[in-house]
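Note that one protein chain is taken out, while the other chains of the complex remain in position.
Moving on to chain A:
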Amino acid sequence: MSATLQYLVNGLVYSGVIVLASIGLSLVYSIRGFANFAHGDTMTVGAYAALLAFSGTSALLVGGGNATAGGGLAGLLGGPAAFVVALAVGMVVAAIVAIASERLVYSKLDTSAVGLLIASIGVAFVMRAIVQILFGNIQQAYALPRSGPLPGFGALGVAVTARDVVVVVATIALVAALHVLLQYTSLGRQMRATSDNRDLARASGIRTNRIVDATWAIGAGLAGAGGVFLGLSLRLQPLMGFNLLLVVFAAVILGGIGSVYGAMIGGLVIGVIHELVPALSTYGVPINAQYANTVAFLIMVAILLLRPRGIMGEAV
């Protein structure tokens, strides 16, 4: 039982990453009208930008001292505070890169949604190559101390680290912030209107080019955060985002492509199921973690066959 509970906890953490990535993919689809295959690599860019910012910030905050040493005020400043700065930088850089790709590539192309999709594969290669050139192909990690399991959860028989808590809490906070933005602000209303009917949005006076920029910024910013959290709970490597992309697509399709709230649900479900796959073996189903992606894709295929518009089934 506690093994299953542990898988569930892992699933929630993994879901945080998938949810953040799925929202961005769906949001961009809803307003820009194509499936962005560079979205996974946008996560990677966010993760590495945060890595750079983290080492820079922690060096600055503790006067060049070693942040990983931990302990005392210097450890705090070099650790969590620097990480918050790094997270913000990762999100902003991912947003800038996405807007740049819209301005320099997608907006220049007079092509269909399929043409844009293929162009985004090219953009993905460029982003990945730049990460590889700058950071190499080795695995890296944020130089934060790994605390080990938090004692409070020991009674439940599960190991939960501070990093796990950070990922889940931050994901909830970002999702809640997005909800407030979409439902209660003028920008959010204009984004929903533009997604609903772009011509009518323009006829109503919405400057839809700005809304497209804002959508890229928000979608890529969330993807960047997802990349940072993926790097935080595992490691950074140049293929980290790309490797996640198909699982993210499964989540988005489950939720209904173009639907932000569907992406939240789809991300949660796919993330948890993905991590629960190994638990099946404890119930006698001979399957291990290597098949987790396969299970996610089977769900995606089933959804496409049975309910192609997904759970939410309509725009934002």
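Side notes on the structure shown:
Rule of thumb we're sticking to: a residue touches a chain if its C-beta (ideal position, glycine included) is under 8 Å from a C-beta of that chain, and two chains touch if they have at least 3 such contacts; residues count from 1.
Following the convention adopted for this analysis, contacts and distances are computed from a predicted model.
Name of the non-displayed chain as stated in its UniProt record, restricted to "Acetolactate synthase", "Branched-chain amino acid transport ATP-binding protein LivF", "MnhB domain-containing protein" or "Monovalent cation/H(+) antiporter subunit G": "Branched-chain amino acid transport ATP-binding protein LivF".
In the complete complex, the hidden chain is touched by one of A:155, A:203 or A:305, namely A:203. The missing chain, though absent from the display, is touched by one residue of A:6, A:190, A:215 or A:237; that residue is A:190. Hidden from this view is one chain, which touches chain A at 186, 189-190, 192-193, 195-197, 199-208, 314-316.
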